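Removed from the display is one protein chain of the complex; every other protein chain stays in position.
To keep things simple, chains are lettered A and B as they appear, and every chain counts its residues starting from 1.
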Amino acid sequence: MQTPSKKAGWAPRSLMLLMMVYLLLPLLATMIYAFAKEWQATILPESWTLEWFGGMFQDARFLDALWKSLYLCAISIVLSLAVMLPAVFIITVYLPRLESFMKGIVVLPYAVPGVVAAVGLIRAYSSGPMNISGTAYILIGAYFIIVLPYMYQGIRNSLLTVSAPELLNAAEMLGAGRMRAFVTVILPNIWPGVVTSTLLSFSVLFGEFVMTNMLVGGHIQTIQVYLSRRMNESGHLASAIAISYFLFILALSMILMKLGKKVNRGISE
Amino acid sequence: MKPYLKLEGIRKQFGTTTVLNQVNLDIREGELVTLLGPSGCGKSTLLRCIAGLTEIDEGQIWLDDKDIVNLPPRSREIGMVFQSYALFPNLTVRENIEYGMRMRGAAKEARRQRSDELLELIDLADKRDAYPAQLSGGQQQRVALARSLAVRPKVLLLDEPLSALDAKIRKNLRMEIREIQKQFNMTTIFVTHDQEEALTLSDRVCLMNQGNIVQQGTPEELYAKPSTEFVARFMGSYNVLTRAEALRLFGAVPGDGESYAIRPEALTLVGQDQETDLGHAGKPIVEGTVHSASILGNVIRYAIDAAGIRLTVDALNDGRSRRLEENRKVALAFDLAQLLQLEKEGA
Partner (left out) sequence: MKRKNRWYLLGLLPFVVMVALFQLVPIVSMLTGSVRPEDGAGMTFGYYARIFQSDYYLKAIQNSLLISVFSSVIGIVVGLACAYSVTRFAPRMRDRLIMVSNMTSNFAGVPLAFAYIILLGSNGVFTLLFKQWGWDVFAGFNLYSWSGLVLVYVYFQVPLALLLLYPSFYGIREQWKEAASLLGASHWQFWRTIGIPVLMPAVFGTLGILFANSMGAYATAYALVGSNFNLLAVRIGNLVSGDVVTEPQLGNALAVILGLSTLLAVYLNHKMTQRLHRFQPGSAERKVRSRRKWSRLKSPALKEEL
């Protein structure tokens, strides 16, 4: 009937404090390093500067890498949406018997590490009829598989929570064709869930390194690959990039969280 | 007779809201008392206070001549059944039932024997090795009951034990609970918000509202003589009238109360059936119009407008009388002796 008043004792408090310090320290260090002119053997740097951030935007290779990351992610996600929306819809609504099979397919990217997946891709497409290794095509294909679990679960859950099969029946009984019903009734209702999985997928792909480095590392530099190459040259510049990247992802997850709350409020209770 | 469980001046506040306001209650050994009331009236909190799960701000609790206020729950010798069963999911039915004995260090054979007995009693012997998740709601609740009985508590507390179940199972299970309670002569407090449940089950009903026990008595007393408007409304479909309304309807009223109540079956439709009409010969009569009628099994319940007041009137559905159509003019016979004068709220 009533919840007991929650006040954390000293043990949970100090433990969480320790953990927060542990988790935030590397972030903080990177941040300070990005703003520091010189930082050695002192707790805080002696002088500050914005030149690293400035340098970042003057670096043509950085801008190029950023642009490549953005458009590769965007293309992969658009492709994924175009393929997954109809597929998940058909399976959830018309072929629910295939769901357990789908779950197996979708969980594979979780279970197979990127390194392993990359090995398979490289062997399969380095020769023969589809020689696409080292190109953007193989990367987009790999990206498609990486976001498969997020897209599948996101779309499927939205479909189930809006009771798509019932909605569809209702629409069809009112005389709407199947295609029309999908576009006018289902899509608008699952939209928030789809946006959420899209953003999530985006942040996943933006941070992807393993596959990118192994599949196309020598030919296409995304932001992560670029970062790993620059790390040893200029630490400060690398920090600036890392922090900017992190802030970008942070903003994305904030939006995600807000959306998630909204979506959840919409469905539950 | 000396009370077995005695509550005196129990007070409990959550923040600034008073949940229990000086509650006093005496319960005899072997008695089944129901705490009845709308949600938020404090009945569950009172139960939790007795169990020791919620600390009280003020007051005293005596159980079998022992002050138990400062005892932790596990030393109070009180059993409790929760609305959500609260069975331990990782233990089988038998392990659940034996849990209390295990915690008290009972020997394995003694535990076995007792749990076999109880499994027989709740008729779930064939499910002894099942996990709670494999049982239906009703079965789970029977296991929860057996689990709390296993340690032979002095008092059994039941916190809305039936409200998560289907209507049919609910009715069966409440008879079962009553039988087991009588068989063990178990002092029991039963919390519910369902007045029918309270009336069918209890030796005594305590109706609670806003942290107070507003009226207590046998089910018959509570039903026949509600003391306040709240009780009258909660106990049944009483017609509650202001003094002015009662005067308008009946011409004269007993006493000088501000409000009155009359049961729906105390108003009789006349002019339907000569035999029953005879019984009402000479009684005063009020004219009215039928607004609507609904059949509740053996009773037809009418809403009748009379003197600008909508009244609920029950007529026996015995096959002789037909349901009256809407807007029909009718006459109502009444007996002023059946008109109850109500006390002011909170008096």
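Definition applied: contacts are C-beta pairs under 8 Å (C-beta built on N, C-alpha and C of every residue); 3 or more make two chains touch, one makes a residue touch a chain.
In this text, all values refer to a predicted model and were calculated from it rather than measured experimentally.
Which of A:Lys37, A:Arg61 or A:Arg123 touches the hidden chain is settled by the complete complex: it is A:Arg123.
Taking the complete complex into account, residues 4, 6-9, 11-13, 15-16, 19-20, 22-27, 29-30, 33, 39-43, 82-84, 86-87, 89-91, 94, 105, 107-125, 130, 141-142, 144-146, 148-150, 153-154, 157, 160-161, 178, 200, 203-204, 207-210, 213-215, 217, 224, 227-228, 231, 235, 238-239, 242, 245-246, 249-250, 253, 257, 260, 267-268 of chain A touch the chain not shown.
Along chain B, the points of touch with the absent chain fall at residues 51-53, 72-74, 76, 78-80, 82, 84, 86, 88-91, 99-100, 102-104, 131, 133, 147-148, 151.
The rule is short, and it goes like this: only the chains that are shown with their structure count from here on.
Centre-to-centre, using mean CA coordinates, chain A is 56 Å away from chain B.
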